[in-house]
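Shown here: the complex without one of its protein chains, the others still in place.
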Amino acid sequence: MRRHRHRFRVIYGDTDMMGVVYYANYFRYFEAGRGAFFRAAGVDYREIEAAGIIVPVASASAKYYAPAHYDDELTIDVAVTEVGFSRLRFQYEIVRESDATRIATGETAHAFLSRTKGLVRIPDDLRAILKEDNEAS
Amino acid sequence: MRRHRHRFRVIYGDTDMMGVVYYANYFRYFEAGRGAFFRAAGVDYREIEAAGIIVPVASASAKYYAPAHYDDELTIDVAVTEVGFSRLRFQYEIVRESDATRIATGETAHAFLSRTKGLVRIPDDLRAILKEDNEAS
Amino acid sequence: MRRHRHRFRVIYGDTDMMGVVYYANYFRYFEAGRGAFFRAAGVDYREIEAAGIIVPVASASAKYYAPAHYDDELTIDVAVTEVGFSRLRFQYEIVRESDATRIATGETAHAFLSRTKGLVRIPDDLRAILKEDNEAS
Partner (left out) sequence: MRRHRHRFRVIYGDTDMMGVVYYANYFRYFEAGRGAFFRAAGVDYREIEAAGIIVPVASASAKYYAPAHYDDELTIDVAVTEVGFSRLRFQYEIVRESDATRIATGETAHAFLSRTKGLVRIPDDLRAILKEDNEAS
């Protein structure tokens, strides 16, 4: 299955009064990672939506191992773990490489939905791209 | 001109590592105040958009006088200050009433845009509602 | 176990280009619900932190059943489901009462941590409050 590694920086606005990244913001990081994953795979997510397909999140979860702080450079590793008929599943791991600390892991499940017809089959070309074994880059 | 007073509570996710509300979040508060303003005026903003009109923000500004903290109950006073041909202007003041502290003030300008025709005149019924002198409630 | 019901309104900034509430924002709603829960229980969360205790989120999850839209009035039902030595677990259900639609459910787990001593026992007075069977209000 395809995977992708993406780097980003924690901004001040991501932190909370505990001095660490606010827990909900990890789901923004997961999404930024998914966006980078699709881009790296040559998939333009905007074209999927332009074709009348939306891919809402059906479920999402995160485990928090260590706090991340302002200005930390983090790496998110995004991996496809399931490509079903209309369902797609991703796994995430966020690491601070400067000290090899695992910050958080997570999972999201997505459904391919036509705005008019309900659940639809994930298109074959996209399916092939998602299932391809590539090297994390 | 119409005005409206709205109360809300600071959540943890609104704060940053300085221990106070992150500066960008005041613009979310301004918008929540505008939403409450429209609702109190009997205007369903979703119907405006359903009619093909969007009302994007043209400019926005804020001055920060004192920090707000987690769980503070704040009051935002929203007032229309200009109703032009297609332009609308709001002013905001956020106060923590428990200790009578002025937290922030701000302003936003908005343009009425048809998705197809560009700038459009603010509808007369809405114009009348916006210009009405009411009591802040 | 204690539970609490809290009402809130979806703001424009909570939505995304799909026209519905962005998935990460539900975790903000969960937190707003927890805040309301503690307030209703007479617990000042700021005092807990002032005493050197932090209560970070250890894990969080959500299931999304139906989309919520701008200006929807939603109700979140927050319930304690576990009060361990230093671990606390909450369950959430978000409903749009206007049409009796279940929007999302979720769970968060929290650890009581002393800034200096690591995991600490949840104080007995707080434990009693959390375990009390009350009526959702």
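When the chains are written out, they are named A, B and C in that same order, and each has its own residue count from 1.
In the analysis below, contacts are C-beta pairs under 8 Å (C-beta built on N, C-alpha and C of every residue); 3 or more make two chains touch, one makes a residue touch a chain.
None of these values were measured; they are calculated from a predicted model.
Colleague: If I'm reading the header right, one chain is hidden. Which shown chains does it touch across the whole complex?
Modeller: A, B, C
Colleague: Which of A:Met1, A:Ala32 or A:Leu113 sits in contact with the chain that's absent?
Modeller: Selected residue, touching the omitted chain: A:Ala32.
Colleague: Have a look at B:Met1, B:Ala40 or B:Ala62 and name the one touching the chain we're not showing.
Modeller: Considering all chains, including the one not shown, the answer is B:Ala62.
Colleague: Which residue numbers on chain A touch the omitted chain?
Modeller: Looking at chain A, the ones touching the missing chain are residues 9, 11-13, 28, 31-32, 35-36, 39, 44-46, 69-71.
Colleague: Residues on chain B that touch the omitted chain in the whole complex?
Modeller: Residues of chain B in contact with the hidden chain: 17-18, 20, 23-25, 27-28, 31, 49, 54, 56-64, 67, 108.
Colleague: Name every residue on chain C in touch with the hidden partner chain.
Modeller: So the residues of chain C touching the missing chain come out as 12-13, 15-20, 22, 24, 69-70.
One rule holds for everything that comes next: only the chains that are shown with their structure count from here on.
Colleague: So what angle, to the nearest 5 degrees, turns chain A so that its CA atoms land on those of chain B?
Modeller: Value: 180 degrees, nearest 5.
Colleague: As a quick test, compute the distance in whole Å between the mean CA positions of chain B and chain C.
Modeller: The answer is 27 Å.
Colleague: From the C-alpha centre of chain A to that of chain C, how far is it in Å?
Modeller: So the centre of chain A lies 24 Å away from the centre of chain C.
Colleague: If you look at chain A, which of its residues touch at least two other chains?
Modeller: As it turns out, chain A has residues touching two or more other chains at 17-18, 20, 24.
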